[in-house]
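Note that one protein chain of the assembly has been removed; the remaining protein chains are unaltered in position.
Chain IDs A and B follow the sequence of writing; residue 1 opens each chain.
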Amino acid sequence: MSRNNDAQPTLRARLWARPGGRVALILVGLIILIALLAPVLTALEGQDPNTYHDNLLNSATGGGPNAPFGGISAAHWLGIEPTTGRDVFARLVYGARISLLVAAGATLGQLLLGLLVGLAAGLGNRWADTLLSRFTDLVLSFPYLFFSIALLAIVPQSFPRPVLLCVILAGLYWAPTARIVRAETLVLREREFVAAARLYGASVWRVARKEILPGLAAPVVTFTALMVPSNMVAEAGLSFLGLGVQPPTPSWGQMLSTATTWFQTDPEYVLVPALTLLLCVLAFVALGEEIRRAVDPKGAGR
Amino acid sequence: MTSTPILTVEDLRISFGAVNALNGLSLELEPGRALGLVGESGSGKSAAALSLLGLHRGTGAQVGGRILLHPRPTGAGEIAEPVDINTADDETLRRIRGRELAMIFQEPLTSLDPYHRVGDQIAGVHRLHFRSGPDEARARAAQALEQVGIDARSKYRAYPHEFSGGMRQRALIAMALVLEPRVLVADEPTTALDVTVQAQILQLLGRLREEIGLSLILISHDLAVVGGNVDDVLVLKSGDEVERGPVREVLTRPQHAYTKDLLNAIPRLDAELPTRIAASAEPLLKVTDLSVVFPSHRGSAATTAVDGVSLELLNGESLGVVGESGSGKSTLGRSIVRLQKPTSGRIEFAGRDLGSWRGKALRDHRRDLQLIFQDPASSLNPRRSIGDSIAEPLIVHGEKDRDRLRAAVDGMLERVGLDDSLYHRYPHQLSGGQRQRAAIARALILRPRLVVCDEPVSALDVTTQAQVVKLLRELREEFELTLVFIAHDLAVVRQVSDRIAVMNRGRIVELLPAAGLHEAQDPYTRALLSAVPELPVA
Partner (left out) sequence: MTAFLVRRLLAAAAVLLIVAAVVYGLFYLMPGDPASLACGKRCDAAELAQVRQTMGLNRPVYEQFWTFISSIFAGHAYDNGVGTVWCSAPCLGYSFQSDEPVTQLLTQALPVDVSLVAGAAVLWLSLGIGFGLFAAMRPNGLRDKATTFVGLAFGSVPIFILALLLLLLFCVWWQVLPFPTFVPFTQNVGQWAENLLLPWFAIALTFAGNYLRLTRAGVLEALGQDHIRTLRAYGYTERRIVARHAVRGALPTVATIAAMDIGGVLAGAVFTESMFGLPGLGKLMVDSASTIDLPVITGVTLLASFLIIVANTVADLLYAVLDPRVRIS
């Protein structure tokens, strides 16, 4: 009913206004674009992630690339993989898909579960809150990594790995989100405009929707933006241990894992996925930081 | 008596970026004298106070003019020559702070270091300036505590959170005394405290002035507080000096229109009462033996906020509820509108038991009972325009037609004295007074029969307070409201009420007609009455 012209500018606008925010947004956008356009890009290069190119390998080094710099050439923009000769660039951009897909899926799952539990605990009565909080604390006591490793080892290979990764990451790491949602909900709930709304007869539903959820948007968005890179790292780590997506599906973690045995003769093969992963993580983290600052300029320590 | 002044302020100007807080203040403080600086929010009084200790340094504020501190005639002290605090070097400034001029602040609850014991903090200040040994410092600190009425033997080793608000302020005064400064700058020292505690602190300050000849600069928004405790007063408005003179003169024969406004706005215990509205004979609200107990939580004991309160409110009547913090008055108010569930007891509204309403019936009856909160900044949704906030109750109760909604809201805005162009404004874009008017509009748009006002003017400036109280009185007549007016200020409550209930520790200790306040019997009520700072009569 009322126009928004006096309202505070939207988050996107505020983010764009900051130079750091602009850079972060562009970088992240680029990364997502590259992942989406993986087939196009590899077609441009003229390669695909799975074809073996044994002819380009040097059997003297046990399968290392013939050409220097890991085999970088016009045909293979980032060189080739040792022992298999597969194109690194193609594997990299397809690996990006897996990384982003799992990160996105896991983040979504964590968000949903966290919101559900956090809201229920924050809005519910004392009994519900106590129960759910204890449950959250319980989950927080789990050794996440060990559990993930164990579950990934036990569940049979027939189950699609990316989905499994999303499920495990979401199912184990939702607790911090729930905690934050609960804390914020409790704060908002005590605000007098919520009490005022109850006073003139608004139902719990309406109060949740119109008074509390908008107030949650800011902290939740901030937190979510930082969950994405965490999940990316988690997926990479698990793949690194050999428990993530299985070959031949390309994954950065996996590439890093094989690369470790080659870093003396073919350092490019290590550096390329390492630096790529690093860059992506930093881009998302930077975005998260910029969002945090855009959302709460007067927060401590700006 | 011409003695060299302690402090000479010449043309002090302070600005924060583009905002001018103070536009050229000049004053002189002579030994043993007390000066009051009075103004509302935005007057620049706090900025002035902070500048006296050079506390704007490093904050980005621009300070101009001179603040001359003269050396002690005895020669002892930190400085041998007059020093301009604005331009003094950091080292000199640090030596002056606390030793020549000491300051106490408005927030006694948070001004002490929570991680160290109270006595140690005071001793620490002594050791910092005099390089004294631990024993000497401890002795001096204990002495200072005794001077302000705190038993050093039992309280020296306590932590600040174990002290009440009043005690913390005393401890801060003790800290101010330990270095034997010449001037104490007190920035709104009693605003955050209960009125009885306020009286004690002001008494303490007066005693210290007499005993040790301490000069005082007392800053307050409350002319009445300043009135009985200083020799001269200076009134500030928006950074400019408006009037100054000996306190009796200014308060009984004010020259400037603003001073007159300020004086008129102060609720007086002897002012005229509102004309009583003819109330019907049947009680609209009947509270029987109400108790609200908050369960023990994580170690702290259960607190009884309301302890067996009974009262009756006639239709059209206005009941004032007065009490200090912790008296339970807010909890009582919230229980009446069913914002708080009582632990036991009965509340009947228009003959029906409030507790029996559920679901839809409860929602319908919500129209009849409303509450106005103390702080409109938090009772209005910051993300909604005030127009939308005011319209919301109507929407919740089924009104969908946009034009009718708009018309209703515009009507209410006008009734409460707000221009309807403010419909689309957000709360942060309005002044405190405007926000509270909007909150009142929202509370009244459903035409309730009973309105509980929970400290509705406590967060407002004195002149704004007077306006809002006047508004409430008018609306009460026009809308034929039954009011429950809750406040900690007896004089304010008296302006709006037919009867007054005095609460202490969850109980109503006295219930009497507003006109008969001076005949109060209960010792607590009498203590409250005597604690209200009196303005001198012409």
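Everything that follows uses one rule, which is that a residue touches a chain if its C-beta (ideal position, glycine included) is under 8 Å from a C-beta of that chain, and two chains touch if they have at least 3 such contacts.
The model shown is predicted, which means the values in this text are computed figures rather than measured ones.
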Among the chains presented, those that the missing one touches: A, B
Of the residues A:Leu138, A:Val163 or A:Val204, I need the one that contacts the missing chain. A:Leu138
Of the residues B:Arg13, B:His129 or B:Arg367, I need the one that contacts the missing chain. B:His129
Contact partner of the left-out chain, one of B:Gly17, B:Gly75 or B:Pro114: B:Pro114
Touching the hidden chain in the complete assembly: which of A:Ala75, A:Val155 or A:Val204 does that? A:Val155
Under the stated touch rule, tell me which residues of chain A contact the chain that is not displayed. 137-138, 140-143, 145-147, 149-156, 229, 233, 236-237, 240-243, 256, 260, 263-264, 267, 270, 274, 277-278, 281-282, 285-286, 289, 300-302
For chain B, which residues touch the unseen chain? 53, 55, 58, 93-99, 102-103, 105, 107, 110-115, 125, 128-129, 159, 161, 172, 175, 179, 298-300
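Simple rule for what comes next: only the chains that are shown with their structure count from here on.
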How many angstrom between the C-alpha centroids of chain B and chain A? 49
Which bits of chain B are touching chain A when the two form their complex? 337, 339, 362-364, 366-367, 369-371, 373, 375, 378-385, 387-389, 391-393, 396-397, 402, 405-406, 423-426, 429, 439, 442, 446
Could you pull out which chain A residues touch chain B in their complex? 1-3, 5-7, 191-193, 195-203, 206, 211, 214-215
